[in-house]
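Omission of a single protein chain aside, the complex is shown with its protein chains in their original locations.
For subunit A:
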Amino acid sequence: MPIGAVELPSRGHWAPSFAIPRGRSSPSPITKTKSPAEFFAENKNIAGFDNPGKSLYTTVRELVENSLDSAESISELPVVEITIEEIGKSKFNSMIGLVDRERVDTKLYDDYETEKARERRLAKEARAQELQAKNAALGKKVKEPSATKGAKGRGEASFYRVTCKDNGKGMPHDDIPNMFGRVLSGTKYGLKQTRGKFGLGAKMALIWSKMSTGLPIEISSSMRSHNFISFCKLDIDIHRNIPHVHLHEKRENKDRWHGAEIQVVIEGNWTTYRSKILHYMRQMAVITPYAQFLFKFVSEVAEKNVTIRFSRRTDVMPPVPVETKHHPSSVDLLLIKGLIAETSKGTLLQFLQHEFVNIGKSLAERLIGEMGPEFSPKMAVKSLTSQQIVRIHQLFRQAKFDDPSGGCLSPAGEYNLRLGIIKELHPDMVATYSGSAQVFEGHPFIVEAGVSVGGKDVKQGLNIFRFANRIPLLFEQGGDVVTRTAMKRINWSSYKINQTQDKIGVFVSIVSTKIPFKGTGKEYIGDDTKEIASAVKCCIQLKSKIVRKIQDREQQERKRNLSRYVPDATYAVYDVLKEISKFHASKKRRYEEEEEDVLRKVQSRSITKETLKEMLAQYVEKVDYEMALEYATQSGVNEEPREAIYIQALEDGYNFTDLHSSNFVFRFIQ
């Protein structure tokens, strides 16, 4: 394969055509071939490397998703450690062997402060200080003076070392250079639900590191069977799209670790993308509760450090998604040609029968009959002309096929989604739903949804969590089908949920062999795909479940809610009674005997506020008891099915003191 020619992107659905730029300003008539690596370097925004901040975010997520894929592929519960280390300028310089130089000609720099500007700044600072002193004297809360950073010049980039370690499959020693140092070098063929966006993974991070810091990427890896660790230090030759290996060696594997550890130094921006990265980790923890994440941010300034552990809450892992064949109504012309080129089958009949799902022998024969007289079941598939392939394509689009099954998909699972929500949000209540497989343009998809109310660190109103193929989507929320459905098409008040006051979490996870992303960034799913929109709507309408939960909660809280109003009501009544009894003395008005009696008692203070309050409270108690009884007889005692809980195993090396009973044992760690 010549350099520059590209295989079909394996995981991607997005086939970039590396068209040759013609007749730009260059006078040379020779057309220049552009390597895929070059293409992505120039269009890095497509892969989510728009700016340093987003690049840091995308690097983290690519590494994390690779790690999860890798661990899941060998059915290992994932343990992922991700560390972002801030690197100061001088440290960075020393890393690349550059000597720190003092500025000599200060006026040369962009952030040079003129005399006037300096005066102004000093005056402003003095004022601020004065104000602060005043505030402090008045005992007001003193606000931390915002870090007076000078406007960062362009030269003041921040650099970060991102390290991601997992317990996955690892990589074969000899393949490592090509896996990282060549863009779109995948060889897989077929269709599968995958996390990755473009199949670029860490490669794009490598290109970015090459562009921003020039430092190589470091990879350590070991596979289960290996007794050594492969260590590789490499960068990429962007123009030729080949790896440039600095160091590739085998090292000792003392603690029988398997997995991969990737370390890359890139330019980034932690300040602006901090919350995005943390959100990403949190949402990832929601959708993959069976994984354990350790996220660390290490900075030179100690108080900026962040360490978050997202612990494992279950050991149930969704099955590994199965590779499947293409559905005839989903293929395009190019793909048919590609399949023909790759197939091992000789005849057209066999080709149709074996390279596609939902085409049986009889259907294949019928299809060939329909194609026209120049087609026959026995004809060699490789001999098809372009016109004939177009005919096949046309027929595929028009003919009716059974829908593909969702068997090849790997949804998060209702259980896991629910656990994830409970684990990360601690909601007051949660309801989840898992839809059955449906079809969009020949690709099966499954929608799962959850709705939570209340919880920790959840803001008021709708909080929408979107997942596509089990990865969180954080950007471009506004146009997304989930957001729009939740905001516009769901009548929350019919669930007795207040859309603006309650803390509502909406979780929607869509898995498919092809997610119909919109926009170049692949960050949101279009609202115009009706099938998905209606599936999402169905899912979020967990009406019966939510209403039931709310009823349950109301039952529990009825007494409290009723009692809350007892004082207000009784005081109001008593106020009037007191007034009446005052005037009653003057006998302005005649009352019935019982009323007279009440008024006399009020006057003699044998009926007081407290009497009324007590009586009303007693009544509430009585009613509550009656209603609870009624509710119990109506709804029966069918509680929710019990769920197995997962208790994380302790690591070895503890001494226990056991306290035995006939039914259980208490173990205390010494």
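As a convention for this text, a contact is a pair of C-beta atoms (placed from the backbone, for glycine too) under 8 Å apart; a residue touches a chain by one contact, two chains touch by 3 or more; residues count from 1.
Criterion: contacts and distances are computed from a predicted model.
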Which of "IBH1-like N-terminal domain-containing protein", "Protein PAT1 homolog 1", "VPS33B late endosome and lysosome associated" or "DNA topoisomerase 6 subunit A" matches, in UniProt, the chain that is not displayed: "DNA topoisomerase 6 subunit A"
Among A:Y112, A:F228 or A:Y591, residue touching the chain not depicted: A:Y591
Candidates A:H226, A:K296, A:H426 or A:R558 - the one touching the absent chain: A:R558
Residue among A:T483, A:T513 or A:T570 that touches the chain left out of view: A:T570
Missing-chain contacts mapped onto subunit A: 554, 558, 561-562, 565, 568-570, 572-573, 575-577, 579-580, 589, 591, 594-595, 598-599, 607, 611-612, 615-616, 618-620, 622-623
